[in-house]
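Missing here: one protein chain of the complex. Every other protein chain is in place.
A, B and C label the chains in the order they appear, each numbered from 1.
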Amino acid sequence: TQPLVFLAGPCQLETRDHAMMIAERMAAICATHGAGYVFKASYDKANRTSLNGTRGLGIEEGLRILEDVRREIGCPVVTDVHTEQQCRVAGEVADILQIPAFLSRQTDILLAAGQTGRAINIKKGQFLAPWDMERVAEKVASTGNDKIMLCERGTSFGYNTLVADMRGLPTMARTGYPVVMDATHSVQQPGGQGGSSGGQREFAPVMARAAVSLGIASVFIETHEAPDTAPSDGPNMIPLDQMDGLVGSLMQFDRLAKENPLHV
Amino acid sequence: TQPLVFLAGPCQLETRDHAMMIAERMAAICATHGAGYVFKASYDKANRTSLNGTRGLGIEEGLRILEDVRREIGCPVVTDVHTEQQCRVAGEVADILQIPAFLSRQTDILLAAGQTGRAINIKKGQFLAPWDMERVAEKVASTGNDKIMLCERGTSFGYNTLVADMRGLPTMARTGYPVVMDATHSVQQPGGQGGSSGGQREFAPVMARAAVSLGIASVFIETHEAPDTAPSDGPNMIPLDQMDGLVGSLMQFDRLAKENPLHV
Amino acid sequence: TQPLVFLAGPCQLETRDHAMMIAERMAAICATHGAGYVFKASYDKANRTSLNGTRGLGIEEGLRILEDVRREIGCPVVTDVHTEQQCRVAGEVADILQIPAFLSRQTDILLAAGQTGRAINIKKGQFLAPWDMERVAEKVASTGNDKIMLCERGTSFGYNTLVADMRGLPTMARTGYPVVMDATHSVQQPGGQGGSSGGQREFAPVMARAAVSLGIASVFIETHEAPDTAPSDGPNMIPLDQMDGLVGSLMQFDRLAKENPLHV
Partner (left out) sequence: TQPLVFLAGPCQLETRDHAMMIAERMAAICATHGAGYVFKASYDKANRTSLNGTRGLGIEEGLRILEDVRREIGCPVVTDVHTEQQCRVAGEVADILQIPAFLSRQTDILLAAGQTGRAINIKKGQFLAPWDMERVAEKVASTGNDKIMLCERGTSFGYNTLVADMRGLPTMARTGYPVVMDATHSVQQPGGQGGSSGGQREFAPVMARAAVSLGIASVFIETHEAPDTAPSDGPNMIPLDQMDGLVGSLMQFDRLAKENPLHV
């Protein structure tokens, strides 16, 4: 078993310098603590709660920045895709393509993503059970690509609320694919602020630690130097200056978890 | 206020003759009982539970059949779209474009649908609250197209189960847009049969009647002459030979409901 | 099939005059519209959200008032019981004993209630499925008392929210016992106002109408001449001066529903 890998970065790409600053800082933090690191950022927020939420830089400029991060910081990058065509374009650059939760049942995008040969991180739809993900993964695997990651990001629980069921992690792990905990979005309150989604940033480390203690492969976490002024997902991003402490403590739980594997 | 309109037909297009047979029968039933009628069928099932679920005829052949139904039976047609491009193509033929529930937060498809100038039936995501649909509708309305319909089809309720909250209908009606009850999919059990979704056909008339008694604009209901051998959604489609009785009784509730409007 | 019966009155007994006023008014309204009527009020609120919620008059004075209502207004009365001993005492007076939802799995109170020989209205626990009520009813029926009513009052749906699943009504009706819709509590927001429960009064007529259209036996509804100053459940009680209109329209739906029975 490998040490924990962090998929971390800002919710959306802002500028080249901003991406570089966060990637550099996170890569250093992860290296210090023996963790793997993948830079995460979105070039387009395609499903904002309301029309006037900021969409992002667009795919062209976004991928240029991701390419720079990859080359200059030397870390792999992950970004989310929203159409079959974007799979092909983003697959030229990104090491990992991420399927958004809302799109996790759309067969064509799963196939297109698989066909790129890149690793595919599939977020579990908020409307899916953990065991439903086996058949979702099969769609990608049917392309001959088995570099699949399955990601918990919360399940609908009443209105405007998600709950992360810890049983989902070992359940998804039964597929044999590595399991990721999205600590940022599982504490989101979708649509909970009227025109945008709310969140409970203070619970992201809670979800991360509970999940890591079960022996997962990876944690997805969004971070920003000033979450409250970030263009999206501010309410649930972790301030960048808290990431060193968080990564450090999670790596201790990761080591202990991997020395004591759960058999479910 | 107008009499109730039925959006009804088979889950997916099978053959031209089959579509024609169902459209003719349903149009006659609705005419007899004073109901409006729109033929519904899908040319592509883009989000089947598993990869080996039948996908359908494809958009080209599908639209040809829908055009024939429109011309020969003389009723409007509704079909669902899954990409921006499909909006443009299907918008050449269909009177109503339907946004699938899983895609109800995808800004680009909502805009592309709106731009066709066709009526847009937006299914409420299983992960959305009824009041979230106001901002979803705004995305379509931003294109200058206000021919919007909002459709309840159930909300995630634990795993592999949906619940249809009757409060959602008057809540969505506050937007001023006509409200549709999808009696077929609100009794679906997503993923509930392992490799496909289960359903509780016997409850579709229950959901339809409860909703109609509240004074809604339209009922969406899938029907088939032999649901158990249909290529998809068999477990929750209504047998075609029960539709006359069902439409007849629902129209009585519709008249009573519209004579006694609820003020919520 | 019998016409709809209303179980209606204030949430809690306040004074003899107040009970008499409401019972008289409701009995007259129900008589006018051909509905059955049972006066409902509680002598003790045993499970308030917080300790400083008003508890009520107590069982002795409460039962005296219920007895007076029974004799002077000539209508049956229903009240809720919270212990085995209360079953025996209240069973001397009340025509119907009501088992609170939180207590719907407590074997001893179900047996004690059954042994009184009175009709027993069992509220479905917010934590139970409709089909679980068959085994709950069996506990009462084991005493030889089959005057059982099963009452929907909402199911937990995320935090501080309930949802009333219309499928629950015909599901519970399969037991053969009459089914009651509690239109008041199914729109409650438990604990939703911090130190007390919130509610959405405007949706109580929605829930009542949807349920009545399915052909149920009875509607439970709390009413008060001034809900906003009532000692409990103000946010979801219906103003008394709206009850005539509400009963009148529900009786129209009741007749139509009973002429068109659903076969589930």
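Assume a contact is a pair of C-beta atoms (placed from the backbone, for glycine too) under 8 Å apart; a residue touches a chain by one contact, two chains touch by 3 or more.
Keep in mind that this is a model prediction, so the values were computed, not measured.
Taking every chain of the complex into account, the absent chain touches A, B, C.
If you put the hidden chain back, the residue from C:12, C:126 or C:213 that touches it is C:126.
Across A:72, A:92, A:146 or A:202, the residue that sits in touch with the chain not pictured is A:202. Of the listed residues A:27, A:137 or A:214, the one in contact with the hidden chain in the full complex is A:214.
Checked against the full complex, the candidates C:191, C:231 or C:248 give a single residue touching the omitted chain, namely C:191. The residue touching the chain not shown here, chosen from A:67, A:165 or A:244, is A:165. Listed here are the subunit C residues that touch the chain not shown: 46-51, 55, 82-84, 102-103, 105-108, 125-129, 131-132, 135, 138-139, 142, 155-156, 159-160, 190-191, 195.
As for the chain not pictured, it touches subunit B at residues 157-159, 161. Seen from subunit A, the chain kept out of the figure touches residues 155, 157, 163-167, 169-170, 187, 200, 202-203, 205-207, 209-214, 249, 252-253, 256, 260, 262, 264.
Note that only the chains that are shown with their structure count from here on.
Using mean Cα coordinates as chain centres, the one most removed from subunit C is A.
Of all residue numbers that take part in the contact between subunit A and subunit C, over half occur on both sides, making this a same-residue interface.
With centres set at the average Cα position, the gap from subunit A to subunit B is 33 Å.
Centres computed as Cα averages put subunit A at a distance of 48 Å from subunit C.
Residues of subunit B in contact with at least two other chains: 155.
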